[in-house]
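Below is one structure, written out as structure tokens; comments come after it.
Just one protein chain is left out here, and the rest sit where they should.
Moving on to chain A:
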């Protein structure tokens, strides 16, 4: 019934109108979502015009006077910004290189498990930290990693003198990478586990009968089975690089002034200078805009690369 109407849809305006009427309840259901996105995503996008204005509280976004590219000129000379920019690039690239492959490896290893119950036990345990907020985890980590915490005590048992990595410029970033893996590896591996579970078991059985080694099964069955999932998640990760895929929570709750020089990222810099120093809103908007643009460019590039490798890509 519905498909007949769709066939008629394009010749006349009337038919389009009747299709629209046919979906009237669906439009009604969609309305709140559309309003939500317009208000909380698209209005702020319009608000980026502030990057070209001096913000005046009394006049709002619309009424504030235009100043052209002045904020971007200031940006070029802002040492603190460039420091944050550099940290963002380093931390996010390191997280990409260190973290991205690990959940894939974990999923493959777990999938090789013959015992289903053990697999479930480990999966349950590894995904647990994902559901705990960085506020809480920071509290736990501060306790463990403080100068007289279990971490330094353990190292001193091994005869190593150590101090807290939370206030050490050389150790803060590695600590970020390790704790990020610790929190998310289990959760991130789930989607790969799901993809692996979708592979037809007959394929494995046939391969085993043909005498394929464990590595060959991995190479010719498991990997092709998850390749497209890996590609899509890779593009998504790259698209979130400049916002560090939500690392604001982690860094903001763990860092302190001794490690600002290695830990301050664009996001924490924007928050800190806006709400504690009281920087110009127009200027901080320009900083945020630059970040969003870099993100978008990276996403487009990653998508192109993935497509060139013969994968589907995101769009």
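Throughout what follows, contacts are C-beta pairs under 8 Å (C-beta built on N, C-alpha and C of every residue); 3 or more make two chains touch, one makes a residue touch a chain; residues count from 1.
Keep this in mind: contacts and distances are computed from a predicted model.
Participant: Refer to UniProt and select, among "Extracellular solute-binding protein", "ABC transporter permease", "Translational regulator CsrA" or "Formylmethanofuran dehydrogenase subunit B", the name of the complex member that is left out.
Facilitator: The record for the missing subunit names the protein "ABC transporter permease".
Participant: One chain isn't shown here. Among A:48, A:167, A:221 or A:305, which residue touches it?
Facilitator: Touching the chain that is not displayed is residue A:48.
Participant: Could you tell which one of A:30, A:93, A:155 or A:309 touches the chain left off the display?
Facilitator: Residue touching the absent chain, from the options given: A:30.
Participant: Among A:69, A:155, A:194 or A:301, choose the residue that contacts the chain missing from this document, as touch is defined above.
Facilitator: Looking across A:69, A:155, A:194 or A:301, the contact with the absent chain belongs to A:194.
Participant: Of the listed residues A:139, A:174 or A:310, which contacts the missing chain in the full complex?
Facilitator: Answer from the full complex: A:139 touches the omitted chain.
Participant: Contact with the hidden chain only, please: which chain A residues?
Facilitator: The list for chain A reads 1-2, 5-6, 9, 16, 19-20, 23, 25-30, 32-34, 36-37, 39-48, 50, 60-61, 109-110, 112-116, 118, 122-129, 131-133, 135-136, 138-144, 148, 150, 153, 182, 186, 190-191, 193-195, 197-198, 201, 204-205, 214, 229, 239, 248-249, 253, 267, 270-271, 274-275, 281, 284-285, 287-289, 291-292, 295-296, 299, 312, 315.
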